[in-house]
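After the C-alpha cells below, expect a handful of questions from me.
A single protein chain has been removed from this complex, and every other one stays in its place.
All chains are identified by letter, namely A and B, in their written order; residue positions are counted from 1 within each chain.
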Amino acid sequence: MDDLRKYAAELLEKGEVAAVIGYQQVSEKRTKPIIAKTAEDCAKLVFNEYCLNNLAVYLTKARVKELRRVNGAVLKLAITAKPCDVHGIVALIQESQLKREDVTIISFNCAGVVKDFGMDFNGETLATKCVPCDTHKPLYSDMVFGEEKETPKVSDEVLAKIESIEKMSAAERFEYFKAEFDKCIKCYACRAACPLCYCQRCITDKTIPRWVESSAHSRGNFSWNVVRAFHLSGRCIGCGECERACPMDIPLSLLNRKMVIEAKEAYSYISGRSLETPTLVGSFDVKDSDELFM
Amino acid sequence: MEEKIISKEDLLNLCKDVIGNGHTLITPGKTEYTVVKDTSEIVLDTTAKPTKASYKTFVFPKAEPVIYYKRGKNDVQLLDVEVEQKKTVILGAKPCDTNSFNILRHLFNWDYKDEFYNVREKQFIVIGLMCNFSDNFCFCTSVGSSPVSDKGADIFLVPLDENNYTLRVVTEKGGEFIKDYSKYLNAGDEAKTKAVTDTVKHPEIAFDSKQVHEWLGTNFENPKWDGVGDLCLSCAQCAFVCPVCHCFDIVDEDYNYTEGRRMKNWDGCQFGHFTLHASGHNPRDIQGKRYRQRVNHKFKYYVDKFGEILCTGCGRCSRGCAVSIDIKEIVSNCKD
Partner (left out) sequence: MSEEKWEPKIVAFVCNWCTYTGADLAGTSRLKYPTNVKLIRVMCSGGIDPVFILKAFERGADGILVSGCHPNDCHYNAGNFHARRRWEFFDELLKFLGIEEGRLQFSWVSASEGKKFVDVVTKVTNDVKAMGQFKAYKDLNDEFTAKFPEPVLNEKEIIMSEEDAK
C-alpha cells in the first residue's frame, strides 16, 4: 500500500498528473472512490478486495476532465484500476473518448474482489464478474503493484442461469424477463455506474420524439432494458457495475454476459482487450455472416 | 395508547383474515415491500436490513396515470382516473419507514390536495415493528426517531419472546382496524414490553439537526459541496429508494394517434437535466449544486416550510449508492 501511496504522491508532486482517481477505505469492509488532488489525499489510497468500483466511469465525466486544467497547462489523470477496469479504459480509448497518453494507469495483480461490501473474502463471496475473469494481470498499465495470488475457484452461476434460460420456451423467457424488468424504477443507476454509458444525452432522455417511455411501467421498463442491453452489445466489458448499482436487484449481468458471449462466438471479439483493434460495432467485415438475411 | 399481547400464531391468523377480507397485505421482502399471497411468506425479523426500496410506491406509485385524454376533431375529451378503494395493511415496517407518511403528508396537502396520495394514505394501516438492526448507515436517532419509536405507525409490534408480540394500538385508525380482530388479543404487559425495548441498541447520534439547519442557512456557498459533487454519479437511486423523496414529472404518453394518458412519474434532483431549462440554461449545472439541493431540501427547506426533516434516517440512499456517498457523513460535516 505504501508503494502505491508514494507513487501517487510523486506523480502529483512532479506535476505529471492533476489528480489520482483511487479508492479509500471507509470502514473495515468497505471502500469508496476518492479523487486525490494532494499528497494528503494520496495517503488515503488503498487497494484490496473491497475495491469494487470500476473507476473508469469517472474518466468521461466533464467535471473530472475539467480537473486536468491546472495553471494553464493540461495535465494527465492517474487512475487506479483493477485489470478488468483496465478493459474499461481501453474500451474508452478504442471509442475515442480518451487518449492513452492522457491517462496514467496504475494497476494491480488481482485475485478478485468480493460480491458486496461487508462480506468476508472467501471462495463463496467472489464477485460475479470475477468468476469468468481471465486477466489477473493488467493488459495495459504504467505501473503495477501487488503480488500475484491464486483466485478462488467458484462455479459460474451466471453462465448456468443463461444456459437454463436458453432451455426455456420463448414464452417462458419473455415472462421471466418481464417479471424482472417490472421491478425497474427507472433510477438509471445502471447507466450512471457504467463506464461505457458515457453519452452526453442518453436516448431515454430524448423527448422529441420520445423513443423510450419514461414511465416505469411494464412497457417502458421493457424498452429501457432492451435498449441499454443493445447499446452495450459488443461493448460491455463485464465489470458488473450496472447490476451492483441496481437497487431493485435486476439481474442485468444475464443480458450483458449473454451479449459478451455472442460477440465472442460470432466475431471472436472481447471488448476492451486491445488498443490496436477497432471496436466491434464501429467496424465491419465484408465477410460477416449473412445468415440472418433472406 | 393501549397495549395487548398477540401470539405469533394468532398474528399469522390475523394476516390470513386480512387477506381473506380482501385487503392487500404488504411485508418487507428481499429487495422491496411485496404483496403477500400466502401467510407462509411472512417473515418478521427485527434484525433484518431495511429493504433496498421503501414502500412509498404503494401510496405514491413509481408511475401512474392521472388523466386519460382523447383528441377529437375540435375537442379534447378527458377522463378522470379513480383511485382504487382498497384497504392496504403494511406489516413489519421499521420505525424509519413508519414515520414517512407523517412527513410526506405535508407536501401532498399544501397548495394543492393530491387526491391520489390522500385516498391511498387514508386506506393504509401501518403495522410497525421494533428494529434491532443497525449499521454504519443508520441514523434514525439523529432525526428525532429511534429503533423503538412508534411514530407514524397505527399499530406497533414488539417481540416479547419466541412466541408472543406486544401489539400497541397507537392511533385511532389502528384501534378501529384492530376491533375486527380483537379475538386474537390478550391483556398486555407494559413492563415486559419496556424490558425488551430497553435492550435495543440505538444508533449513535451523528449530528444535531438544529445545528445543521443553522449551518445550511449561512453556507449555501461552501467549497464542501464541490467535494461531494466530484464523486456523485447523478443517478436517482438515492431519491427513488428514499421513503420521503417525492419529486415527480408529468408526461403525456400517447397510445395511438388520438388517445393517451398523462403520467405522473418519479423524478430525482440528482439528474443533470432535472433543472435544465428549455433555453439551455441550467441553474444547477454541476453535481455539487445538485447534492447541495438534496441536503438543503431535506434538512433546511422542508423544515422551514413544514417543520419536519425530510429524512427518516433509514440510510437506504447511502447503503445503495454505487459510489458509497453517505448522507449521514455529509450532514455530519455540515459544520465549520
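Following the convention adopted for this analysis, contacts are C-beta pairs under 8 Å (C-beta built on N, C-alpha and C of every residue); 3 or more make two chains touch, one makes a residue touch a chain.
Given the structure is predicted, the values throughout are model-derived calculations rather than measurements.
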Given A:M1, A:V144, A:I203 or A:L275, the one touching the chain that is not displayed: A:I203
Sole residue of B:W110, B:F220 or B:Y255 that reaches the chain not shown, by the stated touch rule: B:Y255
Chain not shown, touching residues in subunit A: 165-166, 168, 170-178, 203, 211-213, 217-219, 222-223, 226-227, 229-230, 233-234, 255, 258-259, 262-263, 266-267, 280-281, 284-286, 288-290, 292-294
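In the analysis below, only the chains that are shown with their structure count from here on.
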Centre-to-centre distance between subunit B and subunit A (centres being mean Cα positions), rounded to whole Å: 31
Sites on subunit B touched by subunit A in the complex: 30-32, 52-53, 57, 62-63, 136, 229-231, 233-237, 239-241, 249, 251, 253, 263, 265-266, 268, 271, 273, 286-287, 320, 322-326
Partner subunit B, residues of subunit A touching it in the complex: 26-27, 30-35, 53, 57, 63-64, 117, 183, 185-189, 191-193, 205, 210, 213-217, 220, 241, 244-245, 247-249
